[in-house]
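Removed from the display is one protein chain of the complex; every other protein chain stays in position.
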Amino acid sequence: MTPDELHDFLAEQFPQVKDDFRVQALTENAITVRLPVAERHLRPGGTVSGPTMFALADVAVYLMILSRIGPVALAVTTSCAIDFLRKPAAGRDLIAEARLLKLGRTLAVGDVLVYSEGTAEPVARASVTYAIPPAR
Amino acid sequence: MTPDELHDFLAEQFPQVKDDFRVQALTENAITVRLPVAERHLRPGGTVSGPTMFALADVAVYLMILSRIGPVALAVTTSCAIDFLRKPAAGRDLIAEARLLKLGRTLAVGDVLVYSEGTAEPVARASVTYAIPPAR
Amino acid sequence: MTPDELHDFLAEQFPQVKDDFRVQALTENAITVRLPVAERHLRPGGTVSGPTMFALADVAVYLMILSRIGPVALAVTTSCAIDFLRKPAAGRDLIAEARLLKLGRTLAVGDVLVYSEGTAEPVARASVTYAIPPAR
Partner (left out) sequence: MTPDELHDFLAEQFPQVKDDFRVQALTENAITVRLPVAERHLRPGGTVSGPTMFALADVAVYLMILSRIGPVALAVTTSCAIDFLRKPAAGRDLIAEARLLKLGRTLAVGDVLVYSEGTAEPVARASVTYAIPPAR
């Protein structure tokens, strides 16, 4: 699937969150996803909330997997380990850089670094496992 | 801190999410927190989203820690490992049962089981680590 | 499988580690496994090494799963998240208390608290996921 197809799929299947994620770059084993930060993502002090960073990491791996196996709404997250490394910069979008480490028959694993746009050090690191439904 | 004091603290410090969490029970090493499920927490099919379960687990451990060390807005999540075990039941609140495994000088660790209300098997399991600011 | 059957299975399939683990108690959803601490498990100061605690947590969940699905050597660990909470006491066996949170068709998840024998506070906490081979 291409970035445009991924956006269409998100808009159709997950209308609640479709405006939260924009695919910026996509290769066979890597994806870059932007989260345009809005008021609903913030905590006091203007920093992005933990659940928002979690959601971005989770979606980045999901879209990476879908780009390889096609539109499978039923792929589900089975686990995530996330480290929060630094406070995100106020007023900056988040950028997730994800890579696919394994795409197996039943499980796929990706890991992600999340950055505040324009900064060199990651604000979070996550690894995410998805279960892939058998009929593909 | 008592449940009422925890609610007041949340309302003051985190007004964006204050309606999402209600302390149902609190002892020295355990807390029960309810998330009244609303439209904004749902995904297609009426199931609660992963980021919502993450947020509930994270807050449950946060409130557990605050009940012991007092209102410290600056305690920050440093890591979380979460397993999604089953699809939450549609139309039911989530209940988090958290216990405190360690309350150290700089780190606190809790673990959490999340249930759809009225069901015996957990929908998620999480462990959450917080860094505690030095001046307490 | 009973504790004796689990010991026989370990001795046959994993002769390298069979002396490291003794099932102390077993119910439908919980298991207690002892690691008799020996010189090879120690670090300077007499404390048990991290890999030893990891191995104990991993095996406890494995034996818990086997007790339910039978002797399946091919069940493999897919992930583990472990928190080291306190330094184990010198000269004491480790005791793992594991419970099964999910036993699905392809994945099983357990979590574990590890104690130095005779102490009330856990030295480690772990969650472990196993992939279960299809032919069962």
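Going in written order, the chains are labelled A, B and C, and every chain counts its residues from 1.
Going forward, a contact is a pair of C-beta atoms (placed from the backbone, for glycine too) under 8 Å apart; a residue touches a chain by one contact, two chains touch by 3 or more.
The structure displayed is predicted, hence computed values, not measured ones.
Among the chains on display, the ones the left-out chain touches in the entire complex are A, B, C. Only one of the listed residues, C:L26, C:A55 or C:L103, touches the absent chain: C:A55.
When the omitted chain is restored, the residue from C:L26, C:C80 or C:L103 that touches it is C:C80. Among B:A81, B:A98 or B:A126, the one in contact with the hidden chain is B:A81.
For chain C, the residues touching the chain absent from view are 13-14, 16, 40, 42-44, 49-52, 54-55, 58, 73, 76-84, 87. Taking the complete complex into account, residues 78-79, 81, 106-107, 129, 131 of chain B touch the chain not shown.
Touching residues on chain A toward the chain that is not drawn are 81, 83, 85-86, 101-102, 109, 111, 113, 121-122, 125, 127, 129.
Just so it is clear, only the chains that are shown with their structure count from here on.
The distance from the centre of chain A to the centre of chain C, with each centre set as the mean of the Cα atoms, comes to 33 Å. Separating the centre of chain B from that of chain C, both taken as means of CA atoms, is a distance of 28 Å. Chain A and chain B have Cα centroids lying 22 Å from one another. For chain B, the set of residues that touch two or more other chains comprises 81, 83.
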